[in-house]
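The complex appears here without one of its protein chains, the remainder shown in place.
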Amino acid sequence: MDGKELLTMRHIKKQFPGVLALNDVDFTLRKGEIHALMGENGAGKSTLIKILTGVYQMDEGEVRIEGEKVSIHSPQAAQNSGISTVYQEITLCPNLTVAENMFIGRDNSLFSNRKKYEKRADELLKQLEIPAKSTQQLGRCSLAIQQMVAIARAVDMKCKVLILDEPTSSLDDKEVNMLFKLMRNLKSEGVGIIFVTHFLEQVYEVSDRITVLRNGELVGEYLTEELPQVELVSKMIGKALDELNSLGDPDETKKVSDEVFYEAEGLSSENALPFDFKIHKGEVNGFTGLLGSGRSESVRAIFGADKVTGGKIKIKGAQVKITKPIDAMKHGIGYLAEDRKRDGIIAELSVRENIILALQVMNGFFKPISRSESEAFADEYIKVLQIKTANRETPVGSLSGGNQQKVILARWLLTHPDYLILDEPTRGIDVGTKLEIQKLVLKLAEEGVSVTFISSEIEEMLRTCSRLIVMRDRHIVGELKGKELNQVQVMKTIAGGEA
Amino acid sequence: MKRVKALLLVLTLVLSVGLCACSKDSKDSGNGGSTGKTDEKIKVGVVNNPASESGYREANVKDMEKVFSAENGYELKTFYSQKNDDQLKAAQGFITDGVDYLLISAAETTGWDDVLKKAKEAGIKVFLFDRMLSVSEDLYEAAVVSDMPKEGETAVNWLLSLNLPEYKVIHIQGAMGSDAQVGRTGALEAQFTSGKMKKVVQQTATWDEAEAKKIVETVINSGEDFNIIYAENDGMARGAVAALDAAGITHGVDGKVVVMGFDCNKWALKELLAGNWNYDGQCSPFQAQVISDIIKGVKKDYAKKIFSEEKGFDAKTITQADIDNYGLGE
Partner (left out) sequence: MKNKIKNVFSNGFGQLTIPIIAILILVIFNLIRDPGFFSIELTQNNDGNNVLAGNLISIIDNASELAIIAMGMTLVTAACGGQDISVGAAAAIAGSAFVKILSNAGTDGISGGLVLAAFLFACVVAMLFGAFNGTLVAVFKIQPMIATLILFTCGRSIAYWISGSATPNVASPIIDGIGRIIPGVPIPTPVLIVIAVAIIFKLVFHFTSLELLTQSVGINGNAARVNGINSTFIKILSFVILGICVAVAGSIGVCRMGQVSHDTLLLDIEMDAILAVAIGGNNLGGGKFKISGSILGAYIIQMLTITLYAMKVRSTDVKAYKAIVIVLLVVIGSPVVKAKVNKYISRLRSGRIKASEKGAGRT
């Protein structure tokens, strides 16, 4: 790290109708540095990145690269200035090969030399220690590899500034480590990396410097080693951390009713191997395990979201049939899906329509919820969950991720479920909202609602769940309760340490 | 669920097959009609467009089947399609089957050279009916067709014979570029150019009655005066009359506006008889008798191109007998 300033943004201002998204924000990136850009949803991270990548135009301020003033009026201009971005959602073409993806759109000649490109790609992949072959079809690779290919593409375009926007949110630990190794490699070659993430641990693992934004304003720039984690969080949410601690002691044994609400025996689906499972009234349990361990697939089977292939199901002791979502809903089960964009929101519909959707479906075709009624419902939940939206008729797609998640939560709360399945409700959400959701889960349990809670952040689950079901390779490998509920034990079970 | 899906699949397949069958239902209806006593019968293969094409074709198909019947000493094989390729294949098949005569009304004017040559080599005599082909004249015996320009001339001559003090014409054309449109437009266009008649509006309704109604409505709404409607088929004339009726403009015999149509559908001739229209030009679909006469040697002197005799009917002189004899459809 030679500390030479690579990118400087000064007095950046950006106004959207009704919102001042960025107000006089400075940002500095040095050569060979991994710089974490932190802030809650709505802090202005995305806006800043979009200005840097030419998606938005700033209203005021200036951007310099290596001391030279640049005008970034389009994504193409950003690329020409040496700024590359790898987004959370992969923007490559899954049906092309790795090599094609690395070189597509960069060659002006009509006939490209396939062999030459494949050789070049293989060299680069080897150099960056990316475990992929140039001739593989990209869509067949894991998400992590796809992301790394995107990075390799950026590296090959001689990028000076690499922006990684939530690159780790769909990766498991091993893949995260691979990515970090790659990031460190690039760093040593003098690339400046802007790292946007919600995972605090990762920030501390890999970054050198942290810039914190809040409500469109700069809070400050810090050296990572000089900023304790607790302080970082308090700077991000703008308040002390007492609340975080007051959420409850993980060791405290939670009282659970004896009444079993849901019981499955040998339940299986097209994606889940047969498993047994039950949950008591008012209990919060969790499914944990690495990505791909079968935790999401199991809860999808419970809800009938995937095609159910077998098993006996009892609700409150009575045998029932649940083969599709509507069956589960009629038996008082709600399900917040893992993939919010794919299975959750109806982006172009309003907040109001999204909130009443599940209740409307349950009410049936011929009993529509009247306009006034639906408005009342929407207003109520916008207030209760503090959903930040211009109004209830705003399309839900234009809300921030956290608020979209709240809308879907509202959708299921409105159905007054007896059993609510929450798969990754806190992913990609700011710290403040995460806390709110955790609190809400505990409150629901107190009211007698059974909750299944899945999160890739184990701490979060320890804080909320009284029982953890651990999965590995699509099998349930353990069930942790009471004293066993601690990070070490969970890790051991996940990794297969119980043997 | 699986069973339901399977059932649906079967249902869909059955339906699609059924639908396709319907669309072709008329295609091979005559194919299997060969009878045992083939020795004395004259074998005739007819390649035509399907009856569903139009009222004209319906009459044409019926006429063929009536004239080339077993009672008249024929063994008839038929093939109906609007696709040129299918027609070519069918003609090929008829040649292989060894028919004595091949009668063709083609979907397209091109692509027939090879088939006709083969027919000639096989000693099969070819007659074209209704539509000409762009092939050399020696490849066929004769062509019996309508003279579309003549139909137009007959109609315009009739119109001139009315000796109206002025001619202000709404001219509703058929699908642009079709034989019927080009032929029936010609004579009237000449009158427009010569200044004898005044063109109030000339517009295509692509044979669509509803479109014809809109065109006439627009003229009425513009307040422009007119006293003749020259529609290039009966359907469009009907549409035009609907517009006149709605606007309270009298038409037909003793009416303000002269209404002219073409094709001689039965219902149209009835309008004539009732005095609602003034004129209907015939487009004869009856080529079978002429061809039969040539085959049987009754008619010996004939040109390569034989024009069907086509009349124009005047509302003042038409009789019920005319309707029965010349009217198409029911």
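By written order: A and B. Residues from 1 in each chain.
Assume a residue touches a chain if its C-beta (ideal position, glycine included) is under 8 Å from a C-beta of that chain, and two chains touch if they have at least 3 such contacts.
Just so it is clear, the model here is predicted, and its values are computed rather than measured.
Trainee: Which of B:114, B:166, B:245 or B:324 sits in contact with the chain that's absent?
Mentor: Of all options in B:114, B:166, B:245 or B:324, contact with the hidden chain holds for B:245.
Trainee: Of B:207, B:262, B:279 or B:326, which residue touches the hidden chain?
Mentor: B:207
Trainee: Among the options A:96, A:362, A:458 or A:477, which residue touches the chain absent from this view?
Mentor: A:362
Trainee: For subunit B, which residues reach the chain that was dropped from this view?
Mentor: Its contact residues with the unshown chain are 5, 8-9, 11-12, 15-16, 19-20, 22-23, 25, 50-58, 173, 176, 201-204, 206-210, 213-215, 217-218, 220-223, 235, 238-239, 242, 244-250, 265, 267, 328-330.
Trainee: What residues on subunit A make contact with the chain left out of this view?
Mentor: 15, 17, 303, 305, 324-326, 328-329, 335, 337, 342-349, 353, 356-358, 360-369, 411
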